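Heads up, one of the protein chains got dropped from this complex, but the rest are sitting where they should.
So that you can tell them apart, the chains are marked A and B in the order they are listed, and the count of residues begins at 1 in each.
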Amino acid sequence: MARIDLDHIRHTYTASPKSEADYALKEVDHSWHDGGAYALLGPSGCGKTTLLNIISGLVTASEGRILFDGKDVTRLSPQERNIAQVFQFPVIYDTMTVFDNLAFPLRNRTMPEADVKRRVDEILAMIDLGDRAHRKARGLTADQKQKISLGRGLVRSDVAAILFDEPLTVIDPHMKWMLRTQLKQLHRQFGHTMVYVTHDQTEALTFADTVVVMYDGEIVQIGTPEELFARPKHTFVGYFIGSPGMNVVPVTLDGGTAHVDGEAIALPAPPRERPQAKTELGVRPEFVRLTRDGMPFSIDTVEDLGRHRIVRGHLGAHAIAAVVPENETIPAEPRVTFDPAGINLYADSWRMELEG
Amino acid sequence: MVNSEERLARNRSESVMRDAPAGGHAASGASSDAMARRMRKRGESARWSWLVPTIYIVFLMLPIYWLVNMSFKTNHEIVTSLTLFPRQPTLQNYVTIFTDRSWYSGYVNSIIYVVENMVISVACALPAAYAFSRYRFLGDKHVFFWLLTNRMAPPAVFALPFFQLYSAFGMIDTHIAVALAHCLFNVPLAVWILEGFMSGIPKEIDETAYIDGYSFPRFFIRIFIPLIASGIGVAAFFCFMFSWVELLLARTLTTVNAKPIAAVMTRTVSAAGIDWGLLAAAGVLTLIPGAIVIYFVRNYIARGFALGRV
């Protein structure tokens, strides 16, 4: 239970970094409030595990400070920080029983045996392994082992935060859903600060109140799932979140109008500043309308997903996807328009604010 | 707004307090100082852990250093004074070895029979290891254990019978006799190592190859052998090692023409006493082939010593 402040953290694995590119984690300066459920979302190699390990203390950041509830813990070990962490692949102590595995973190902290037993029994019930408590952990299946790992993360009730590093990778889809729901429930019940690393947007969006999207060693956006969907701050967020991802087409700007391949698109408002750099227009497939009037559009494929259809086609040379609800018909000679509510403008991949 | 948030936070922490067993909480608080101290101590011990391998390597290298040191000294210096470095460095001992045929032919002989043994052992062990790793057949476990028992056979037991056996075939003092004798313990070892590596290759690879129309010999040579190349390397390394270091059988089965270097070394004892410098130089030269081989396999050495079973 702690508020976590990341004070100008940077990290590099090279001894003498020469440029920004040498940093596995570019500057992070942010504060995570007590009891929040956060997800760190991003493709592999984006630095999310590095950030997690810096929080837990397995890695000491090259620059900057970490504070738990205002106390500087930068130089402290994971144990002193009182952190729990669950790893991607099951880490269990083979020669111990399931019970001893769960009791291990408690006994290491010299908790009285009666309390250990009570606490472990609770966790055993939660992860549904009560009937195997006194069997050796060695013979269990991968997802049972991972449940033990999860259980060891949850068994200490006084931790500053619980960190999850893609904990459900080895678990089959049905079980994934169940465990995720359980984690969510636990979070509501006990209010631990939880940080959950994943590359799966569904996992991130369903688990967390706040999603932190990382790309190339940098935090590109922090926001609620709604914010990430409606106003992606970076084209990467647009691509990465949503299925299919946001359409991004290069445009030239002329006041309140954007031009793409000679076609004019009216913007909801002109941008506040005139960008010098590469300008792009992003619009989610949910805001693309197939109509009888608008810009010329050629359809390549139509995927019927039941509730809606995904239409993939081209606007000039640019691939565009559109989501069409099941009850709407697709015109015979379709043209395309963008709903102004869903239009975002990007300069050098970063979102531009519009006037008004 | 702020107040309500604070209250929420307090409520949460209270619920946790209630949840955490009171005793446990106190205990963890009391011991946290001790724990912190322990952690720091652990960090320090990690910082000094390089000392252990360093001291160990120094212990390993000291006798070798002394041997090398002696090989560059004259006998006079060796016997009269104890010096950490040669006062009058001399190459005379090495010159003697490289100019005297009976000396350097010892090295050639050793290398010939070691290489012969390596080739024979690995070539014979390959099909057998494949059989053990892929098939079950009548008596497989017994044969495997019987093969391993030969690795346990003391060379001293076999010295005399080997001598008589090879005498009967007129093979005494040939390289091949030593190579074959060393097969006694190297073939079982090679089978064991290769079986370990082969078991790590999924059986599906064999089946796919057969479906693709490969015949067994073609599959074995074109596909399978490249896959276990590191295993073959490790097996060859071990055959080299045990054949190179063995002396009892090699000495028993040779007289002049195939005499290994290790046996030639006993010549330094003469009526005038032991020629220490020459003995040391000969010893140093026997270290070199081993050192070269280790250097080439250094990246596989750890896995190799675990015989492919890690």
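As a working rule, a residue touches a chain if its C-beta (ideal position, glycine included) is under 8 Å from a C-beta of that chain, and two chains touch if they have at least 3 such contacts.
We take it that contacts and distances are computed from a predicted model.
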- Message: Leaving aside the chains you can see, what is the UniProt protein name of the one that's missing? Options: "Sugar ABC transporter permease", "Nitrile hydratase", "PadR family transcriptional regulator" or "Indolepyruvate ferredoxin oxidoreductase alpha subunit".
- Response: "Sugar ABC transporter permease"
- Task: Pick out which of A:T12, A:S77 or A:S157 touches the chain that's been left out of the picture.
- Result: A:S77
- Option from B:F72, B:F162, B:F197 or B:F219 whose C-beta touches the chain left out: B:F162
- Against the chain that's been left off, what residues of chain A make contact? List them. 53, 56, 58, 77-79, 83-85, 87-89, 91, 93-96, 104-105, 108-109, 136, 138, 149, 152
- Spell out the interface residues on chain B facing the chain that's missing from view. 35, 38, 42, 45, 49-53, 56-57, 59-64, 66-67, 70, 78-79, 82, 120, 123-125, 127-128, 130-131, 133-138, 140, 143, 147, 149-162, 164-165, 180-181, 183-184, 187-188, 191, 199, 203, 241, 244-248, 252, 261-263, 265, 276, 279-280, 283, 286-287, 289-291, 293-295, 298-299, 301-307, 309-310
